[in-house]
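The other protein chains are all here in position, but one chain of the complex has been omitted.
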Amino acid sequence: MSRVYRLVISCPDQIGIVASVAHYIAEQGGTIVEANHHTDAANSWFFMRHEILASSIQDGLEAFAAGFERVAQQFEMQWSISDSGRPKKIALFASKESHCLADLLHRWHERELPGEVVCVIANHEDLRSMAEWYQVPFHYVPVTPETKLKAFSQTESLVQEYGAEVIVLARYMQILPPKMCKDYSGQVINIHHSFLPSFVGARPYHQASERGVKLIGATCHYVTEVLDAGPIIEQDVIRISHAHSIEDMKRLGRDVEKTVLARGLRYHLEDRVLIHGNKTVVFDV
Amino acid sequence: MSRVYRLVISCPDQIGIVASVAHYIAEQGGTIVEANHHTDAANSWFFMRHEILASSIQDGLEAFAAGFERVAQQFEMQWSISDSGRPKKIALFASKESHCLADLLHRWHERELPGEVVCVIANHEDLRSMAEWYQVPFHYVPVTPETKLKAFSQTESLVQEYGAEVIVLARYMQILPPKMCKDYSGQVINIHHSFLPSFVGARPYHQASERGVKLIGATCHYVTEVLDAGPIIEQDVIRISHAHSIEDMKRLGRDVEKTVLARGLRYHLEDRVLIHGNKTVVFDV
Amino acid sequence: MSRVYRLVISCPDQIGIVASVAHYIAEQGGTIVEANHHTDAANSWFFMRHEILASSIQDGLEAFAAGFERVAQQFEMQWSISDSGRPKKIALFASKESHCLADLLHRWHERELPGEVVCVIANHEDLRSMAEWYQVPFHYVPVTPETKLKAFSQTESLVQEYGAEVIVLARYMQILPPKMCKDYSGQVINIHHSFLPSFVGARPYHQASERGVKLIGATCHYVTEVLDAGPIIEQDVIRISHAHSIEDMKRLGRDVEKTVLARGLRYHLEDRVLIHGNKTVVFDV
Partner (left out) sequence: MSRVYRLVISCPDQIGIVASVAHYIAEQGGTIVEANHHTDAANSWFFMRHEILASSIQDGLEAFAAGFERVAQQFEMQWSISDSGRPKKIALFASKESHCLADLLHRWHERELPGEVVCVIANHEDLRSMAEWYQVPFHYVPVTPETKLKAFSQTESLVQEYGAEVIVLARYMQILPPKMCKDYSGQVINIHHSFLPSFVGARPYHQASERGVKLIGATCHYVTEVLDAGPIIEQDVIRISHAHSIEDMKRLGRDVEKTVLARGLRYHLEDRVLIHGNKTVVFDV
């Protein structure tokens, strides 16, 4: 895969945005590899993402970005540009269940995950040897009701130390403190083992069994201060029947959980997710 | 399709049920076309359904049923037997939206729906000519807050007059009175345009859009006194994205609604659905 | 839905295309409602589709198109512009099976299908009354091996008479003559009841049963001179098991067939399908 710059924009909708942006890119000699637009008609808001071949931008990323500032100001854009050659740093938070962690580490190891896993932080020791086989530093930070504050302060220090830009709750089973949710807004990704908004909170498969649903699912979303209520990135479901016990549901559900988390995380790492209010625009491929 | 008898059983689980039932069927010369069992381990309850070739039962349905009573008593069975040659009578309730009604009428007309549509009852006149093309009696029973009681009394009289055994709320948009829900318990089938238990009540697609989900769905369920909370028969979903407006969601959703309703209704008509508490066992094919 | 112009472009890829097109649209005051790009890196080919609010183009469609010719020539574009206010005229070809015809007529009647059904042409009389209920002219043109040439000459005359721009083979079961395939290249849409390229030709469900597949499907594609080998627009599948007879497969398959055909046809009617060689780019929503 060729190195690309990812230019991501959102702004109030008006005539001329695309022309101005496209004109600027062409002026800089930029070869567009992928382009996506979306107009949210209800809110009159415009979203745009470009992948531009890095080798086609002769003056480099910084000069490109500096020059783009003019266009951005004209249209009151929120914007960012990132470089696929500098992948985002990821901290994986885990507990005892291994399926999501193992899946993400394997994808990263096989160079499928377009990010850099810098550390695993877990509140149990169980997954240490797995992390270590992948040569990823493993930090055991136990969390108890009494030590919660201190534990999360330590956790945050680790995140900062490693320069992590994305936190993935890979079935971490702990609720982050509100301040941390705020400080890392749009940077913490969770996998919830239900098709939200159904079955918020604990033991969603038990809730699903209780209600007698015919499909179970998983939801990848950004973490906010309200439990399981943040912007949804990706969801999927799998069919079940009366013949499936809760154990069966957990087994089938694990496959959905890890796939949905991996997809959602990839979208985030490639800057394909634009948060707007409590919803997302996802320019997926 | 050959004519079959459908023997449906549920009872407390214990050793010897299958042997006794199978022995009785064999004794009567019955050729089993399809057989399904399910043991609900959590509740120690047993469910069973057989399709028996009618032509193989020489003494006829009534003698078969009379003889079976002995087996049934031994195991404290709830049971029933039905004859595919005597399809259930269906009353379709509709309002203005035509997609579910048109779909069911067409399937019935093509002999795909294993039941007999005996009438359409609607609170608007819009779908009269459609029903009439299919040569199904159409009854216009308007419902207003003031006339609700009288309207439903008239509706119930019609249902009785036609001898309807199943009521299908094909996007009927009216809430049945509690007494009617009770009297026709396990006989009224609704299609709700969301993946329950998410988005109960009015305007589920608006609720889905508000929450920013990535899949929308539909649920076919038995109607109980609690709105959208009855036993679920069938569900399905379809993928959406930020690019879909509420209008798009309605359009895509219609396809899911009508398919899910048709599937759920077919299961019911073929006695494939066993209600247990607020859940269903569905022996589908 | 607001009236829009749909500008569809394909051309060799190079820098500056988007800028020039976007600049021209902005210059004309055009409000872009939806925009999609695709670069086929392997073939260095570029594809683009815009929906532009008709009311925003003050000088009207013809002036817009005339002015665009300059841009088009510069980039050697194949291009077209259409007006959602002038829906494409559709001739539906049918035989005896009603599910696809009934589905399309119903969608059209409910204003879901963004086209205008101008006639039904069938080689059997069975579906006449259905077409007539929808007030669509029905023409019975029987086809036998002996009369095939004459029949298709009559068929083509009817298509021309009605000014049909799209021919839909709604389970028509006849193979069009090669010349007609050529003359209407990119305008004839077929639904094949298998997941192509598996099970080309006759009795695909029998072939599927023979091979013991675990999913069956349907394919909507453009008709070319080679049977079931034209560019694919849309496909979908449904799960089956050993428990499904060929009759069950036909029943389940019908739901997939009609949904896939309706989706593929909608894409075509909204100019969302760009043919390139034997493949399609589908800018779907």
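The chains carry the letters A, B and C, assigned in the order they are written, with residues numbered from 1 in each.
By our rule, a residue touches a chain if its C-beta (ideal position, glycine included) is under 8 Å from a C-beta of that chain, and two chains touch if they have at least 3 such contacts.
Note that the structure is predicted; figures quoted are calculated from it, not measured.
S.K.: Which one, C:155, C:224 or C:280, makes contact with the chain that was left out?
M.R.: C:280
S.K.: Which candidate, C:34, C:103, C:234 or C:270, sits in contact with the chain we can't see?
M.R.: C:234
S.K.: Touching the missing chain, which residues of chain A?
M.R.: On the chain A side, contact with the omitted chain comes from 1, 34, 98-99, 102, 106, 110, 112, 129, 133, 243-244, 247-248, 251, 254-255, 259, 262, 285.
S.K.: Can you name the residues of chain B that touch the chain not displayed here?
M.R.: 15-16, 18-19, 22-23, 25-26, 29-37, 39, 41, 56
S.K.: Applying the definition given at the start, please give the residues of chain C touching the unseen chain.
M.R.: Counting only chain C, the missing chain is touched by 38, 40-42, 47, 195-199, 211-215, 217, 231-237, 241-243, 245, 278-282, 284.
Everything below uses one rule, namely that only the chains that are shown with their structure count from here on.
S.K.: Can we say the copies chain B and chain C touch using the same residue numbers, with more than half in common, or are the two sides different?
M.R.: Counting shared over all numbers used gives more than one half: same.
S.K.: May I ask which two chains are joined by the most contacting C-beta pairs?
M.R.: Greatest count of contact pairs is found between chains A-B.
S.K.: State, to the nearest whole Å, the distance from the C-alpha centre of chain B to the C-alpha centre of chain C.
M.R.: 36
S.K.: Would you mind listing the residues of chain B that make contact with two or more other chains?
M.R.: 243
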